[in-house]
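A protein chain is absent from this complex, but the other protein chains hold their places.
Here is chain A:
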Amino acid sequence: MAATGALVLSACSGVKGGSGPAGQGAPAGGNTQPAAQGGAAGGSAGSGSAAPGSGASGASGAPQFDQNGFVVRGPAAKKGGTVTVLGSSPFSHLDPARGNDGNVNNFYNLIYRGLTTNKRGPGDVGTETVPDLATDLGKPNADATEWTFTLKDGIKYSDGTPIKAQDFKYGFERALDPKNNIGNDELQQLIVGADKYKGAYADPKGLDSITTPDDKTIVFKLNRPFPSFFELTGSGPLTPFPKGKVPSADYLDSNVYGSGPYQLKSNNPGVKVELERNPNWDPATDPTRPAYPDAFVFQFGIDGSALDQRMLAGQANDKNVIAASTDPLQPSSVGQIQNPQTRSRIVRDLPSCTYFMNIRTDVKPLDDVKVRQAIQYAVDKQALITAAGGPQMALVANDMLLPGVPEKEDFNLYPSENSAGDIAKAKQLLAEAGVGDGFELSMDVRGLPLWQGFANALQDSLGKVGIKVKQKPLDSSTYYDVIQTPAQQSPIQVTGWCSSWLNGYPLLSPLFDGTRITKTGNQNGSMLNDPAINKRFADIAKLTDADAQNAEYAKLDKEIMQLAPVVPMLWLTPLQTVGSNVGNVFACACTTGYIDYSSVGLIDPGA
């Protein structure tokens, strides 16, 4: 299961992600972990800790480290043994149609396979899409509105049933049942008729836009040209399931019927999930998953601080353990990782979420672009980085495209020394706008420690240029309901946007296309409705060449930042710890920037 597609809500700190409200209501659990970040993705981690020249695609060879001493790729692993993953919050859903956060997508990849998936490897390697159950990346028609995929031979489910083309059609139709339709919704917006379809249980006739001429061939009809369709065909809702094996919409949330290298051995919801090898998985059909360990154990409900202490202590019986992607180190533990030995067990994840501050362009005096630009200069991003746990755990962001997005340009329209803010410049712009004496603003604040830290830092920064910020605290679970309702939303607030699909469309369009503003569930938090920008979005969507599209999105990114509707703050790079005997670990863009579960193994399974 490739974690392609815009991602939703993180399991933990709860950055709202993806394009669309799906997953927002998912009981992600563990909303109290401060630094834990959910949906992450990435490309090469921007400046600072990039994984240079990590082209080595084989798992062999000596471990590689970055200039800070963090692991780029751990020592080689061997077959056998059991890897244990420790986390605070359980998986949101076992059903791949339902779950859509970074941690659970990473887990699905062990038990489910899709048409396509991502290559496994550090750095840019993980952004590349490769065939999984299909023989190639699909064949589009001339305008990329119709895509044909052919299945490999010898592919089977865990009970030995062969996988057929019809199973993908049924699996997707099943995923559109209202009960299941809470996961990744990218495909639903693309495939003709999928947005209106009520699911396989209510409407067994199925979708006409997906056809299966024979057992090996499947054809998708899209409602618009989409040159990068193969990047989405590995997503959860397109997981194949044979008709008759999934008796109800809820069945797969407590049972597993997969085709990946592992199958479910036991499931104690909220406590423990155990996986064992799937005897019917044929490695010859699966070049991306090395599947080193014989078994995986996932344990949940461990307190974040206790987990950090356990991982850092690295006792003998914890040598085969990984901290789950929902539980990176907390900032308070960073002081304990100064020796190289400990660092050699820590992976710096790739960023997949941009944290930023909305500035409502429809509220006085923020409707004046000079005032918004003044705010850009006023914000001390170093203070924000420290609030996030320091430069090892976050990178300064100056624009809205994640590091690793193809054709992305690095630029900063509002520079200041050491990114610590330029008070003089900000004051000058405020004076030019006629509000040199300052003004008051209220700010929505999410009730999570990390977010409160951001709010305090922003309040301090803006106070220095005479903008008096009044914090309006909101409960973490209702935060998005409020800030996505323009009638209730304050003039400024911090929010986050995640995408594992490194593309300008999911990263920019929901946030800045004025034609997508809605009364509720509104993602355009700055209320930017600029005719020129709207036209640009419409024009770029019509392009049929993926590279040209990416280049245009990169330009648009800059055009949007000139209007200053948001202050990009930072990209989190969580630190994930592994035990001393766990090998082949690397932060993978394929799993939204986290350590790829399907690649890890034990260095010495006998130890």
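Heads up, the rule we're going with is that a residue touches a chain if its C-beta (ideal position, glycine included) is under 8 Å from a C-beta of that chain, and two chains touch if they have at least 3 such contacts; residues count from 1.
The rule we apply is simple: contacts and distances are computed from a predicted model.
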| item | value |
| --- | --- |
| Chain excluded from display, named as in UniProt, from "NH(3)-dependent NAD(+) synthetase", "Putative ABC transport system substrate-binding protein", "Glycine/D-amino acid oxidase-like deaminating enzyme" or "ABC transporter permease" | "ABC transporter permease" |
| Among A:64, A:386 or A:428, the residue in touch with the chain that has been omitted | A:386 |
| Of A:67, A:317 or A:338, the one touching the omitted chain in the full complex | A:338 |
| Hidden-chain contact residue, picked from the options A:128, A:214, A:460 or A:539 | A:460 |
| Touching residues (missing chain, whole complex) on chain A | 34, 304-305, 309, 330-336, 338, 380, 382-383, 385-387, 389-393, 420, 445, 447, 449, 452-453, 455-457, 459-460, 463, 471-475 |
